[in-house]
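Here the complex is missing a single protein chain, while all its other protein chains stay put.
Labels for the chains are A, B and C, by order of writing; each one numbers its residues from 1.
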Amino acid sequence: MNESIERLESGVRGYVRSFPTVFTRAQNARLENESGQSYIDFFAGAGTLSYGHNNPVVKKALIAHIERDGLMHGLDMATDAKLAFLEIFERVVLKPRSLDYKIQFTGPTGTNAVEAAIKLARKVKKRSHVISFTNGYHGHSLGALALTGNSYYHDEHYGARNNVTHWPFDGYFGDTTDTAAQLRQVLSDSSSGIPIPAAIILEPIQAEGGINVASDSWLREIRRICDDLDIALIIDDIQVGNGRSGHYFSFESSGIVPDMICLSKAIGGGLPLSLVLIKPELDVWQAGEHTGTFRGNQLAFVAASALLPLWGDDTFLAQYSRNCANAHAELARIASKYPGVELRGKGMIWGLAFANGALAGTITKRCFESGLVIETAGADDQVVKFLAPFTTEDDTLAQGLSILSNAVDDVMANVSTVKLAH
Amino acid sequence: MNESIERLESGVRGYVRSFPTVFTRAQNARLENESGQSYIDFFAGAGTLSYGHNNPVVKKALIAHIERDGLMHGLDMATDAKLAFLEIFERVVLKPRSLDYKIQFTGPTGTNAVEAAIKLARKVKKRSHVISFTNGYHGHSLGALALTGNSYYHDEHYGARNNVTHWPFDGYFGDTTDTAAQLRQVLSDSSSGIPIPAAIILEPIQAEGGINVASDSWLREIRRICDDLDIALIIDDIQVGNGRSGHYFSFESSGIVPDMICLSKAIGGGLPLSLVLIKPELDVWQAGEHTGTFRGNQLAFVAASALLPLWGDDTFLAQYSRNCANAHAELARIASKYPGVELRGKGMIWGLAFANGALAGTITKRCFESGLVIETAGADDQVVKFLAPFTTEDDTLAQGLSILSNAVDDVMANVSTVKLAH
Amino acid sequence: MNESIERLESGVRGYVRSFPTVFTRAQNARLENESGQSYIDFFAGAGTLSYGHNNPVVKKALIAHIERDGLMHGLDMATDAKLAFLEIFERVVLKPRSLDYKIQFTGPTGTNAVEAAIKLARKVKKRSHVISFTNGYHGHSLGALALTGNSYYHDEHYGARNNVTHWPFDGYFGDTTDTAAQLRQVLSDSSSGIPIPAAIILEPIQAEGGINVASDSWLREIRRICDDLDIALIIDDIQVGNGRSGHYFSFESSGIVPDMICLSKAIGGGLPLSLVLIKPELDVWQAGEHTGTFRGNQLAFVAASALLPLWGDDTFLAQYSRNCANAHAELARIASKYPGVELRGKGMIWGLAFANGALAGTITKRCFESGLVIETAGADDQVVKFLAPFTTEDDTLAQGLSILSNAVDDVMANVSTVKLAH
Partner (left out) sequence: MNESIERLESGVRGYVRSFPTVFTRAQNARLENESGQSYIDFFAGAGTLSYGHNNPVVKKALIAHIERDGLMHGLDMATDAKLAFLEIFERVVLKPRSLDYKIQFTGPTGTNAVEAAIKLARKVKKRSHVISFTNGYHGHSLGALALTGNSYYHDEHYGARNNVTHWPFDGYFGDTTDTAAQLRQVLSDSSSGIPIPAAIILEPIQAEGGINVASDSWLREIRRICDDLDIALIIDDIQVGNGRSGHYFSFESSGIVPDMICLSKAIGGGLPLSLVLIKPELDVWQAGEHTGTFRGNQLAFVAASALLPLWGDDTFLAQYSRNCANAHAELARIASKYPGVELRGKGMIWGLAFANGALAGTITKRCFESGLVIETAGADDQVVKFLAPFTTEDDTLAQGLSILSNAVDDVMANVSTVKLAH
């Protein structure tokens, strides 16, 4: 570990422990450290770098903006960069999907987008209760933390579980138990002890929770419950939106229309940006009622505006589709070799679930030693999580998957009995 | 108002209502709109742009970093840009003041730094209660919101006041009531109903609260209370740190050493960056226990590292000192002309307190019409808040103050009776 | 309705609306109103009068105590009446069941016993979270209210759902879903969002909730979960203890030993008395830490001491057994006549579940008109609840059941389609 880090940075530092080197340069799916050693990046800033490190369109746009003295910081004043983003987002994302949303820029962190969404739902519905799900991950500020399942992040003295019910996610009790039907039952029962909430918040694909994919039918039943009981449905698409699922939004295959959508991570091309899409009839905020200093990160607007048009770019789309298919095929092949290893996922987010966190951790450690940055997820960190950039070149993808395959083989060769952990 | 903003942005937008134009370029203390009209900026991104818009050292460093494919986003992995920041911060800020702190990078918003600090205090002290102060402002995520006084930001259904006591700030009941002594009394009384808190959090100069300056002796008594009762003292220096008060930290004149310090806003030169300074013995975080995606905003590290050396630059320091003195002198002159107008502040943060928000709002509106961006603060927005960049040129400062002076004269000429609001 | 009641009593009054007459005298299972009209009482003070109104042994003991100037009120000082109760309770209840508990006298209401038990569990386990169940009923003070399912008793502004998870009771999702196994899964999963609680509290037979009987195997699995995860198991036997279930405690048939048991209602023979039985190793209370004025209701001690020996009295036991059998037989006969009417219960507590509250309410109203006091229970008041005194004479029991049977026939004759509500 670097000595200055040790001396000066809080013990809370995390990823630097998994990837203990000093990175200095990065291009697309490759990182380089201070010794000039190259790493393939299948972690991509926890999905933030979906368009790769230093995407050329981003670099060019940022330099031009800085050179011409464009604003860097604008609070929530109007700027040309912000207007450009709003209009491109409308044209590329909203219009083609016939979606009608107001856009709230929050402080540029995912947790802040979640805080804003649940506050607005509580204000609109005049109820304090919210439902989130087992293995859900929504952030670390107290409002969002209450919605986050993993007890590692909780402490008795934070008092952070108030006004939240965690309900079993799709498939939590196995394939034969319909947890949406059970949710409808308790919410329809005035004596269940679980009040009608202001909002139900969920990730259609739980990423930190272990790559748990909700079925389209389950999502549709949740949507109907919300309709029937006047509940706001909030989709947290912070990690799995922006194209990660194979569609721009992770819920698109289900056909549902959420009441609010939280977006962050990849939207700003690596630069901090967060927003909440709000159905117009729910947008009852008073001016400045939820505020924050960095809601106008102009460089992120510039980067986002440069990247969104890629969704109309044939070269980009072809690479994206090939990567989705190739990753799926190779990961399925790896999983099929070992009983008890399960592949979960969709599009460009995949998880190889192992029997326990020790196995998965050994595999990712071995990957790093072989030049691949890849992380784990899940309650016990038992899932190896594939999050490569959409723009990864064919050979880099193949090479990274090969490193992963070898690491799995090495580790699994030494395991006699394998049991899949949930 | 711009039509795209109206159509697409949530009604929560705020500053764009006060300053209804589209800004396109900015340099130091000047903004330019799409028609080429120039504005002097005495708001400076709510203090975030203390080093001016597009400071040349920032521009140069950012462009070089981007061109060489330095990382833009690094989670909390080690990068050369982060190491450089850590070492410069140690050399410029900590060492000269003999301060020994661990540095936690949080999600790059002030509210997130506050959330991290109070969580850590609660975890360390194993108590859930926290004390903040009347007119305190600490952010909008639920944990920080609980600490924030202004009821405009609260809603019955957020449930956000839990585990917090708001105590009267220094001077709240007038000069003859020592609210620190009263606080000691209730905390020393096992039957007062106010439990020993995990932390006391305060802004030595309440900025949003109306430019209320705590005296050095009051701060020292709060420090002693914390020492005597094993309470963590958290200084929220998000708006008034980074040199805004005339010192690097706003509490320096008092000689106290806080247990934690929250920094954000100006530290990243306009780019999102937040950190918490933590006394080593309190840094009991487990790895990754408080996390977030944008804790490694590399461009902000680069900007911060470029700016911190200015505190050893004679030209910068001379301008800074002249601005402190000139602003104080001219604002005092303005205040002295009208009975009931009170000047509050220190260094480069000043407030002209008027009898009510209507007066102050009319003045700032008139300023904007005359080409000056300046905002209000305080419970009733009754305080005109001066927050010009440290780097403002002499003539720009004079010109801006002249616009302000004229606006005050115009508005006060029509006021027969003046009463100072608290 | 009586005019003085209308003029002077709060609108919160309830049972007087169901039974709108002024009662003046009562003996065993019979009430008499001011006109001398006689009613059979199958409600028995919501189970409080299990030994009948004005049981002769109680009358005699009370009058003797009052005449000899025995204390009426003793706080928690030692008195001869209290000592007598402690020793008889030990001899009749604890010793024969080899139970070793400390006895805490709380304020003489069921809700207070529940408050004491959950406070103690939280104090011992150093966790704030508690699990209770759908349709659970535990009282109306804020701590107990949080555990109570029925939303009729809740208000957004009470903030009363904190630190509680309501979990589906045995059978809630039908016979094929094992809600204890599901509970084990979420509590064993560190990422479920449902923390290990300080306590699990439950009524083995949910009375207010609609006469829902937990199976012995379900209770045993809950007990094992508590053992495995160091959770205090609190049995709320306030309504169904004291012999109501066919055993002295309602859980006896399962063989489990709770960590705490809340008793109230029938224990004092109609006079206010509440107590918590606590496993000695959990009795970490400091002196006076949970206190209250009426913990020493001496007349209730006297009544309780007079009644407990009945459990060794052959005449009493024979009547009790006959009543259990006869009630069951006749109620089963009534239920069997109508598809969709379900009989639930055990011992001397039975519920006839109808399709909806309107049906059940019409039946109980008709019963009252025919001279039978009987109430409803359940989320929609859809269950007619049989709670006759244990001491009801054979002919009175038969007569009351006959009134009920006729009322059911009358009402059901007019119902074409019947569906059972849950």
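Heads up, the rule we're going with is that a residue touches a chain if its C-beta (ideal position, glycine included) is under 8 Å from a C-beta of that chain, and two chains touch if they have at least 3 such contacts.
As the structure is a computational prediction, the values presented were derived from the model and not from experiment.
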{"item": "Of B:Ala379, B:Leu397 or B:Val411, the one touching the omitted chain in the full complex", "value": "B:Ala379"}
{"item": "Chain C residues that touch the omitted chain in the full complex", "value": "2, 4-5, 8-17, 19-27, 31, 34, 45-46, 48-49, 53-54, 58-59, 62-63, 66-80, 83, 86-87, 89-90, 102-105, 107-112, 115-116, 119, 122-123, 125-128, 139-144, 146, 152-153, 155-159, 162-163, 198, 264-265, 269-272, 276, 278, 283-294, 297, 299"}
{"item": "Residues of chain B (touch criterion as defined above) contacting the omitted chain", "value": "126-129, 132-136, 147-152, 154, 156, 159, 161-166, 168, 172-173, 177, 182, 185-186, 189-195, 209-210, 378-380, 422"}
{"item": "Residues of chain A (touch criterion as defined above) contacting the omitted chain", "value": "156-157, 159"}
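The rule is short, and it goes like this: only the chains that are shown with their structure count from here on.
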{"item": "Chain at maximum distance from chain C, centres defined as averaged CA atoms", "value": "B"}
{"item": "Centre distance in Å when chain A and chain C are each reduced to the mean of their C-alpha atoms", "value": "49"}
{"item": "Chain centre separation (chain B, chain C; CA means) in Å", "value": "58"}
{"item": "Residues of chain C whose C-beta touches two or more other chains", "value": "156, 159"}
